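Of the protein chains in this complex, one is absent; all others appear in place.
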Amino acid sequence: MGTRNYRRKTSHSDHGPGDGGRTGSWRVERPVLNTSLCIPCKRKTEACFMCWLFCPEVVISRTIPPAINLEYCKGCGICAEECPTKAITMVDEAAFSEEDKDKE
Amino acid sequence: MHIIENGNVAAALGVKLCRANVIAAYPITPQTPLTEKLSEYVESGEMKAEYIPVESEHSALAVCIAASSAGARSFTATSANGLLYMHEQVQWAAGARLPIVMCVVNRAVGAPWNVWNDQQDSISQRDTGWIQMYCSDHQQIIDSVIKAYWLAEKVSIPIMVCYDGYILSHTYMPFDAPDQEQVDAFLPPFKPDYALNTEKPANLNTVTLPDVRMDVRGELAHGYMEIRYLLQEEMRAALAVAAEAEKRFADIFGRGGDPYIEPYLCDDAEYIAVGLGSLTYQLRVCVDALRKEGLKVGVMGVRFYRPFPDVAIANALKGKKGVIVFEKALSYGYEGALVSDLKSALYEHLAGTGDLPMVQNFIAGIGGRDIRTEDLTQTLRAATKSRVAKEPVWIGLKL
Partner (left out) sequence: MQAKTTILSLPKEEFVHPGTRACTGCGLAIAYRVGLKALGKDTILIVPPSCLTVLQGLFPIASTKLPCLNVTFASTAAAATGILAALKTQGKEHTTVAAWAGDGGTSDIGLQALSGAAERGDNFIYLCYDNEGYMNTGVQRSGTTPIGAITANTPFKGKLQQKKEVPAIMAAHNLSYVATCSAAYPLDLFDKIRKCIDMPGTKYFHIHIPCPPGWGYDPRYGIKIGRLAVETGYYDLYEIVNGEFKLTAASEKLVEKRKLIPVREYFRAQSRFKILTDAQIEDIQKQINTKWERYYKKED
């Protein structure tokens, strides 16, 4: 089936996630959060959220605990680097099993 | 209302009557009086529009492209190197399918600098995906601007309304300036559904892949090639829409004719002179003189150059002994662009029928060289006798 009846005449895009595909597959290292070190987790109140602020990919939620969307996380490691308590560590993807690969 | 004004004012009046919302322009001779007149309309409050005095032609068309994308009826005008400086934007406007109308006040291009009339500027933009209309007098200028907005908005393709610099832009002639009510009846307000809108956000002119791709709704969207094919397809289909425009226009304004060509004494003619713009009216004088000598000659103006009205042209020239194409531009290294296109149309529609006329090409008035009517007449007379040359012949050349 072709695009004859497509609703646009030219390049008018609508917004949605994953233009670049499941960019989690780009990842070499995975951010892993240690909630016992994470400030909002420890205090059980909204605090810090440096990881959320600096995440270039909008894949860290501003929640307690912060959740990382591994479907799209490219594994840049900025969150790990900026976390003031070193609660996030970057772990080699090879350490995770196949079915674990894209899961949060 | 009949008035006597110059061609630039005829164009400006047309733009005002069409209630253009956004006008952007950069000064270049001989276009300047047109845009000065528009700035006068806007500053005096006579016309409700935004007039943007931009810093370049590239930006003039950028303003129109953006304004049109945001749902404004947009206008600009230029000439010669101004048009060439826009070239990137000219292509962009067509690919973005924006119904911008631009007057091109035809002028020779540099180098060397030359401010006088020929048509190398607009002809060089032939392949950009714009509709091109050529005007032969002031009435056609104002009428073409009005028709152009209707047509452009109907087919989502931008239109150049071309008229000869000085010969039309700066000369005074009587013409009928339509009433606002008539134009309003002809041309509905511009309300495109794709316009940039914070309520319905879309991302316009994003990078488009060679192949088709699913959109966020799971529908298969065009690749670049489909988008470009649609431009070609709808450009060709615009010929029929132009006929509709002509008919609507005639119904409301009481004037009009063949939408594609403008024949003069062609019915019984054996030889037909063909051209674009004001030159064809000068050729009428030659034809009148030659008719008195008993020569069966006529003249045909081409009003639409793109999309090319190949069928109309082939039908009009079918069975004629000779076609003599006069041009104020050429495709360097070969011949006039119009004659190439015309021969291609004749070949397509008449090859093998025995109705194929002989075709000759003459180049005239390059860089504003005076085109003397007696020279034109002599050329036309000679061309009816025999084939003058295989290569295009430059009239009035003093080498």
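Here the chain labels run A and B in written order, and each chain numbers its own residues starting at 1.
Note that a residue touches a chain if its C-beta (ideal position, glycine included) is under 8 Å from a C-beta of that chain, and two chains touch if they have at least 3 such contacts.
All figures in this text were calculated on a predicted structure; none of them were measured in a lab.
Participant: For the full complex, which residue in B:123, B:204 or B:345 touches the chain that was left out?
Facilitator: Selected residue, touching the omitted chain: B:204.
Participant: Write down which of B:25, B:65 or B:94 is the residue touching the left-out chain.
Facilitator: Of the candidates B:25, B:65 or B:94, B:65 is in touch with the missing chain.
Participant: Can you list where chain A touches the absent chain?
Facilitator: Interface with the chain not displayed, on the chain A side: 8, 11-23, 26, 46-50, 52-59, 62, 69, 71-72, 74-78, 80-82, 90.
Participant: In the complete complex, the non-displayed chain touches which residues of chain B?
Facilitator: 21-22, 24, 48-50, 52-56, 58-60, 62-72, 74, 88-89, 92, 196-198, 200-209, 213-216, 221-222
The definition used in the following text is that only the chains that are shown with their structure count from here on.
Participant: Distance between chain A and chain B based on Cα centroids, please, to the nearest Å.
Facilitator: 54
Participant: Report the residues of chain B in contact with chain A in the complex, numbered from low to high.
Facilitator: 95-97, 156, 194, 201-208, 212, 215-217, 219-223, 226-227, 230-231, 234
Participant: Note which residues of chain A are touching chain B in the complex, please.
Facilitator: 1-3, 6-16
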